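As you look at this complex, bear in mind that one protein chain is not there, while each of the others sits in place.
So, subunit A:
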Amino acid sequence: MLRHALRRILWTLPTLFVVSVVTFLVLTFVPDPVDDPRFTSALTRADRERIRRERYLDLPTFFNPAPRDVQARAMEAVRQIVTGGAEAARAATDLQRIGGAALPHVLPALDTLAPEPRTQVALALAPIARRMKLPRAEDAYDPGRAVAFWTRFWDDRGVEFRAASVRSAVQRFTRYGSDSRAAEILELDTFALEYVIGALVTPQDAAGVAQARALVAIAAEVTGIDDRISPTDDVQAAQACVARWKTFWSVYRGDYAVFSGPSRVAAMVLETRYGKWALGALTHRLGLAANGEPVLDELGRRAPVTLALVFGAIVLAYAVAIPLGVISAASRGRKTDLIIACIVLGMTVVPTAVLAVLAHPKGGAYGGSLLLPTALLAVALVAAPTRQQRSALATVLTQDVIRAAQARGASRVRALLSHGLRNTLLPVVTLAVVEPPLAIGGAFVVEHVFRLHGLGEATILAVQARDANWLMALSIFAAAVAALAVIATDLAYVLLDPRLASAVLSRRRRG
């Protein structure tokens, strides 16, 4: 039984994955802010591209057959510089931004170029030399000596541009930390960025902050992005800064890292919009919501309100509905039956919104317990189980079991409750799975009227802000709750009617 439940729970994971993919596909149609003419007219082309890139809009949705890594980007920049024209200046800036990470790809390729373009490329690299604080960096600005400068540099220092040596340099730096080791890393420029960011962990105490400060200082230096942890910052500010750098890396990883071999295959999947979202979701608590909070924290804070409302209402509705159904089945064809039918119909047809507004006419915040909202929500849910209970019990009551029980001398009530009721609970339990999705709409309405801080409020805000992260999380959460409810129902079957155990446990074996 437990094994069965665990297996079923494991099998919900693929379903959740599919739900996340489908939801993501839908959400890729969220209007792009960059397309809004009111917004874009004030921006330069570079800004526009930066915004698009930071929202991963330059990437394909699910599969990237040719992920662009530092090699591709650097060589493209070199080609554009060689071709000249308007793009050359932009390409030179690009190359300077990519920095040291581009050198292992650009410098060996210098020999293959014609003398004139070779000089141009070498000159475009000059600011990198200055940033790396190379000795005689002024030579790189001199058209006559630039090529020779870089050729010599690569002959002398090329051996340092190896992943293994950089990794150990960064490790030594994080462990012992000294200015000379920092300078050693700075001489590799952005080539070390991958390992610096990799070594960057969210600080928890003062020692961690000091370490993060040193690493962030290197990253800020080589990328030219002035986002550092100042000595006066506390742990929280440091954590925020580290998170910002991690986000930066998630966006710009392709500018500094090489994708080759297995990492290229991984990049085909990860360098996509879905891949970026999924990685961020797994490592950063489902990403950030529009209000800057991690979605998972927000979900954890709000979900209990809504779930309490929904499941509380369902339990309440069933507590009312099952006795009502029993009474109404027992008095079939009499006045009581008719009255109950009318009451139940009346309860169903009153819209939850009307009830909620009636019960809470004052516009102010609602400070009380969840009891009143839950009761209001339950009203609309009473009808279906009552009707189900009534018709199921009505069928059972005509069966021989009941007649036999009464013949043996059981009272009518006893026959009804101990012989009839147990046989009818099954279809009613089945119905309980269908209820939460229906109830959640009403729960949103009730939350809205009573100003409860549940999922509904956050969803309304997310729709207004077109916050994809929240909607993704909500959709997956809803699917997970639904899947768990289905599993719980199947287990309830087994508990209610052990004869079904073998059927349930084997029927669902494959998922």
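Here is the rule we use: a contact is a pair of C-beta atoms (placed from the backbone, for glycine too) under 8 Å apart; a residue touches a chain by one contact, two chains touch by 3 or more; residues count from 1.
One rule holds for everything that comes next: contacts and distances are computed from a predicted model.
Missing chain, UniProt name from the options "3-oxoacyl-[acyl-carrier-protein] synthase 2", "NADH dehydrogenase", "Oligopeptide transport system permease protein OppC" or "Carbohydrate ABC transporter membrane protein 1, CUT1 family": "Oligopeptide transport system permease protein OppC". The hidden chain makes contact, of the residues A:Ala146, A:Ala267, A:Leu421 or A:Ala462, with A:Ala462. For the chain left out of this panel, the touching residue among A:Ala66, A:Leu345, A:Ala404 or A:Leu495 is A:Leu345. In the complete assembly, the contact with the undisplayed chain comes from A:Leu474, out of A:Leu370, A:Leu431 or A:Leu474.
With the whole complex as reference, residues 15, 18-19, 23, 26-27, 29-31, 332-333, 345, 348-354, 356-358, 361-363, 391, 394-395, 398, 433-434, 436-438, 440-442, 444-445, 448-449, 456, 459-460, 462-464, 466-468, 471, 474-475, 478-479, 482-483, 485-486, 510-511 of subunit A touch the missing chain.
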